[in-house]
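Working notes for the structure below.
The complex appears here minus one protein chain, its other protein chains still in place.
First chain written, first letter: the chains are A and B, and each begins at residue 1.
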Amino acid sequence: MTFRQPSILPGFGLTLGFSTFFLCAIVLLPLAALVMKTATMGWDDFIRVLTDPRAVASYRLSFGASLLAATLNSVFGFIIAWTLVRYEFPGRKLIDALIDMPFALPTAVSGIALTAVFAENGWIGQYLAPFGIKVAYTWIGVVVALTLIGLPFVVRSVQPAIAEVQRDLEDAAETLGAGRITIFRRIVLPTVMPALATGFTLAFARAVGEYGSVIFIAGNLPMRTEITPLLIVIKLEQFDYAGAAALGFIMLTMSFAMLLSINLLQAWGRRRLVAAGR
Amino acid sequence: MIGPMIKKAKLLAGIGLLAMLAGCGGGDDAGRVTLLNVSYDPTRELYREINESFAQQWEKEHQQRVTIKQSHTGSGSQARAVIDGLDADVVTLALAYDIDSIQTKGKRLGANWQKRLPDNSSPYTSTIVFLVREGNPKQIKDWPDLVRNGVAVVTPNPKTSGGARWNYLAAWGSVLRTELGGDWSKLDDPSAEQQVAAAEKKAEQYVSALYKNVPVLDSGARGATNTFVQREIGDVLLAWENEALLAIKELGPDKVEIVVPSVSILAEPPVAVVDTVVDRRGTRQIAEAYLKYLYTEPGQQAAARHYFRPRNAAVLEQYKDQFPALELFTINQVFESWATVHERHFADGAMFDRIYGMASAGSDRR
């Protein structure tokens, strides 16, 4: 088995070489520094930092809220992408352009603005308060902030995929008597699924590490509304670089495992598709 | 193939980078000197004024133009930045612990830094006061009122905010003050050991109860002020006196008012020249003059105008309406030193973490 399958297209060595070099310089070298810093602490210290009850509570919040946010994003992001691609309604183009805003707005601004909206004296918060629903300064606020920053990932991944779903295929299926749900399940979903998975993964990955917007809306109470990146900052404030690196490292490892499994799954799905096509 | 394109782009990027660096480094012309003052959040307005008036005075006396650049963010982050190589000629931070860290971890200045200037190298001071809603609806008068049921207290996280550490220490010290009757010498007196231990126990209970009343721990002092004033969370905000006065001025005297407790802590924000930087850049003379300027009459006046308590008695007298007299204790009286404070209260697993272990173990987790 060779490293790559032969192809008549040129540029493999050059492009792979260049991108690997660039990847090493910009991403891997800095991350190596993180790993090395973590390695300066002993194994026992490392375990102690990772299993500290406060840290464990923060993983639960960070990963739990991120999972919830990414799920919300997948559901609503899909619906939004669908309406933007399939339906014509006033203001569609403007809304389409605004989808990227969570990337362009500094996270601190998103955090401050969301808090203003969802605080008990805010536009939306005041209508939720009578029902006993508190968003700002609770874990729900964390989910809201993380949903906002992850939204563009899902919408922007899914949009092109929906555009690709063949309308004639849907129509044909319908003519043949397939129900709406069947069409969705058998024709739309399989085409969109890989893109949705990508969007979900990226939204999740981004949410886990998010700091700027969350600290404004979270309340930051230890054991309850404290996210892992805040713990990293707290370690840094105490000049505990190794401890901070250790927490950063563990988050990175978990995210890496998750990203890799999704990417492998997708590659596998693609190969199966190609095999089926032949 | 793609090679030429990449080369071209790299060249372009390189040229851009060079042009930009050239554009940025234009500060040190002949006859002109720049200083970098690395400070913390609440001093922006103060140093803007000081920088201007100092530059004028320096130019008059030395025929040299000076530009003082400012950098402000959380005190701890600033200490870290200096340790990691931010070229600060002078640091003006929130607490001595941060400058101590620059000394011990970065070796950027001498161990005797705090003795080099008068008054523990703190040209101005502040204290911790309460900010309450207009009319003081919850009747909050003094420290014991903060732990009453139904009183929500807003204070930032002492782990990330210098100001919040002063809040915490003021609360702790207020209990010791009551329990020991104000006789701080008992802390070092072996025969009073039991009484001191009992007092410390009380202080721990008090501070635990206090933090149970805290609904939001912001990461910085100004974040907490915004939470309290803009979001209308909580009944009382623990704040630096200077921040409280500024908040009233900026955010509306019709919304909040100050309550001065019977006793509080003397907050001494220290200043220092960073030896390794000034020696390398050749700016020692002017950096030292800059810090000394803070102790002069105009410097003290500026501090008082920006709501810091001046050290100069005459200036303080002039502003006595703004700064009501109250009993103040110092870090060294009550807690020995910042190193002990850190180890006992704020290090990982120390008192603050234990308080939260206790506070959250019993109460509702989400």
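Here is the rule we use: a residue touches a chain if its C-beta (ideal position, glycine included) is under 8 Å from a C-beta of that chain, and two chains touch if they have at least 3 such contacts.
The criterion applied here is as follows: contacts and distances are computed from a predicted model.
Engineer: For the chain omitted from this view, which of "Acyl carrier protein", "nitrile hydratase", "ATP synthase subunit a" or "Sulfate ABC transporter permease subunit CysW" is its UniProt protein name?
Structural biologist: "Sulfate ABC transporter permease subunit CysW"
Engineer: Based on the whole complex, identify which of A:74, A:107, A:138 or A:225 touches the chain you can't see.
Structural biologist: Only one of A:74, A:107, A:138 or A:225 touches the chain omitted from view, namely A:107.
Engineer: For the chain not shown, which residue from A:27, A:56, A:133 or A:189 touches it across the whole complex?
Structural biologist: Touching the chain that is not displayed is residue A:27.
Engineer: Spell out the interface residues on subunit A facing the chain that's missing from view.
Structural biologist: Contacting residues on subunit A, toward the hidden partner: 1, 3-5, 7-12, 14-16, 18-20, 22-23, 26-31, 33-34, 36-37, 76, 79-80, 82-84, 87, 89, 93-110, 112-114, 116-117, 123-124, 144, 147-148, 151-152, 156, 160, 164, 171, 174-175, 180, 194-195, 198, 201-202, 205-206, 208-212, 228-229, 232-233, 236, 241, 244-245, 248, 251-252, 255-256, 258-260, 263-264, 266-267, 270.
Engineer: Which parts of subunit B face the unshown chain closely enough to count as touching?
Structural biologist: 1-2, 4-6, 9, 12-13, 16-17, 20-21, 24, 36, 41, 44-45, 69-73, 78, 81, 83-87, 106, 220, 222, 246-247, 250-251
By definition in this document, only the chains that are shown with their structure count from here on.
Engineer: Centroid from C-alpha atoms only, then distance subunit A to subunit B, rounded to Å. What do you get?
Structural biologist: Centre separation, subunit A to subunit B: 36 Å.
Engineer: Considering the complex alone, what residue numbers of subunit A touch subunit B?
Structural biologist: 10-11, 14-15, 18, 52-54, 115-116, 119-122, 136-139, 215-216, 219-225, 230, 233-240, 243
Engineer: Hey, which residues of subunit B end up touching subunit A in the complex?
Structural biologist: Interface residues on subunit B, with respect to subunit A: 1-3, 6, 74, 76-77, 80, 83, 101, 105, 157, 159-160, 214-219, 223, 230-233, 346-348, 353, 356-357, 360, 365-366.
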